[in-house]
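First, the structure itself, so that you have it in front of you.
Note that this complex is displayed minus one protein chain, with the remaining chains in position.
Moving on to subunit A:
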Amino acid sequence: MEQTSNVVVQPVDKNKIRGIWKIAGILAIITAIEYVFAFTMDAGLLRNVIFVGLTILKAFYIVSEFMHLGHEVKGLIYSVILPMIFIVWLIVALVELEGGAVKSSRGIVDYNPASSEQVDDSH
């Protein structure tokens, strides 16, 4: 261990540590908000949009701060973010449009115990 004797350990930057725990707190709060919506709001398109929005917000904090991408050069940021934006487009196209089209063309109907005759394929 003779080489290690000249290693200088830098002092802790308290602000940096506080910033890390602040991001952790934000992530915990967003998750708590998701739980509030899960238990107080009826399922539906609006609630799903809220969930996905909050998820993307969480993803932003993880990628930008924890993975440090927000502090990299613009070229690296865009080379990671742009492909993912196209993927989101693909998800919307395949799930919302194609999934809905397949469901209606196959005649798949939702289950409603109150009136099983009723056809309700609106989301």
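Rule of thumb we're sticking to: a contact is a pair of C-beta atoms (placed from the backbone, for glycine too) under 8 Å apart; a residue touches a chain by one contact, two chains touch by 3 or more; residues count from 1.
The criterion applied here is as follows: contacts and distances are computed from a predicted model.
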item: The complex's invisible chain, by UniProt name, from "Cytochrome oxidase subunit III", "Spermidine/putrescine transport system permease protein", "Thioredoxin reductase" or "NADH:ubiquinone oxidoreductase"; value: "Cytochrome oxidase subunit III"
item: Hidden partner chain, residues of subunit A it touches; value: 1, 3-4, 7-12, 16-17, 20-21, 23-24, 27-28, 31, 34-35, 38-39, 42-43, 48, 51-52, 54-55, 58-59, 62-63, 66-67, 72-76, 79-80, 83-84, 87, 90-91, 94-96, 98-100, 102-103, 106, 108-114, 120, 123
